[in-house]
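Before we start, here is the structure in question, set down as structure tokens.
Apart from one protein chain that is not included, each protein chain of the complex appears where it belongs.
And then chain A:
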Amino acid sequence: MDEEYDVIVLGTGLTECILSGLLSVEGKKVLHMDRNDYYGGDSASLNLTQLYRKFRPDQTPPTELGRDRDYAVDLIPKFIMASGELSKILVHTDVTRYLEFKQIAGSFVYRDGRISKVPSTQMEAVKSPLMGPFEKRRAKKFFEFLQGWKDEDPATHQGIDLDKDDMKTIYEKFGLEPGTQDFIGHAMGLYLDDDYKTQPAREAYSRIVLYTASMARWGKSPYIYPLYGLGELPQSFARLSAIYGGTYMLDKPIHEIITDADGKFVGVKSGEEIVKAKQVIGDPSYFGAGKDVADGGKVRVLEEGKVVRAICILKHPIPGTEDADSLQIIIPQNQVGRRNDIYIAMVSSTHNVCAKDVYVAIVSTIVETDRPEQELAAGLQLLGPVYDKFISVSSLYTPTSSGEADNIFITRSYDATSHFETVVEDVNRVWKAAVGTELVLKKRDVEPEA
């Protein structure tokens, strides 16, 4: 540790590991440390022993759940959009060679007290109970409009300006019912609340197109998932970083972030050792998150909300889902009188994350009251009997500054969205601040199948 580095990265969550990998590929000398003795930080997947140690330190896992090593329980429920930004990074960095992916079997939406499959084919759309026959015709016109849109061809615009008109205007133009709007905005646009309706429609358009493209890629659902859990993602980017010279140290407590008289970053202190670098990148927990006074009294991160998550172990598939081995269920806020949607994400032994005949579902939402667990009730009641349940309430932190002034670049907490698009946005943001240029992915030649 007696060398000087270009960048010290603190925490091995996915955001930090992607950055570490890309920086090492770029030729930067990276030292990557984590206080835990495992990879992944908040985006780790834990085996049973680790899970119980975290939530129930005084209890050992019940033997009837099976072998410890068969489990990889995610702490943060997210899926990968098949055609999204994380997929692109995985392919471009070639870390796909360390990973295997499977589809998530289905995407469901809650409406009027029951759940229905989000149609993945024309056939399913025609049969779907989500819309009546006339509404289906109107929705068809709406989707044809979106699919046919070309920026350069005003004939495809039908009098709409995506950068000025809001989604409300477009819904009204096509005469779509509120339930259909919920379905489009929440189950396809993956908006957590209804604020998007009064924003320019461009972003909603992009999101729906991304959803449709992801759905079209492999069918069934727009999502894919890595075998052995999401914790494989940070590990694979860490390996990429190591291959390009990055140095890794787990189980390394960080005691102090050292700055000079101007507040600029100098190095980090672990025990009696000080290691220096030009820049530091890290997750909020290394920069005073959750503490009343941060190092030197400087407030580097702010809480901007809380998410409540319930990790539920089930001994059966979720009722009413045709025994899907994995799924997402979205409960739009309007349906249950909330401001934010409730999400259910479920995976099973098909994805090598638990023993056979066990299903792991995570119910989550953004906290709106002082009784967060009760806010999950509408989601929990869809699961049927729950074998065991682990509840957490996590604060979402955001940095107070971009980092250019003091060379301290802090990533954001993992939010309540169901996918990794905002994680990649954060990677782009930190890269631009720390490196000074936009992140451009180097395109690799796809190797011939050996």
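Definition applied: a contact is a pair of C-beta atoms (placed from the backbone, for glycine too) under 8 Å apart; a residue touches a chain by one contact, two chains touch by 3 or more; residues count from 1.
In this section, contacts and distances are computed from a predicted model.
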{"item": "Name of the absent chain as recorded in UniProt (options \"Vacuolar protein-sorting-associated protein 36\", \"AP-4 complex subunit epsilon\", \"GTP-binding protein RAB5\" or \"Mitotic check point protein bfa1\")", "value": "\"GTP-binding protein RAB5\""}
{"item": "Option from A:238, A:354, A:383 or A:408 whose C-beta touches the chain left out", "value": "A:238"}
{"item": "Full-complex contact with the absent chain, from A:48, A:90, A:109 or A:427", "value": "A:90"}
{"item": "Residue of A:248, A:343, A:359 or A:397 touching the missing chain in the full complex", "value": "A:248"}
{"item": "Residue, one of A:20, A:43 or A:103, that touches the chain absent here", "value": "A:103"}
{"item": "Positions on chain A contacted by the hidden chain, ascending", "value": "38-39, 82-83, 87-88, 90-92, 96-103, 217-218, 224, 227-228, 232, 235-236, 238-239, 242-245, 247-252, 440-444, 446, 449-450"}
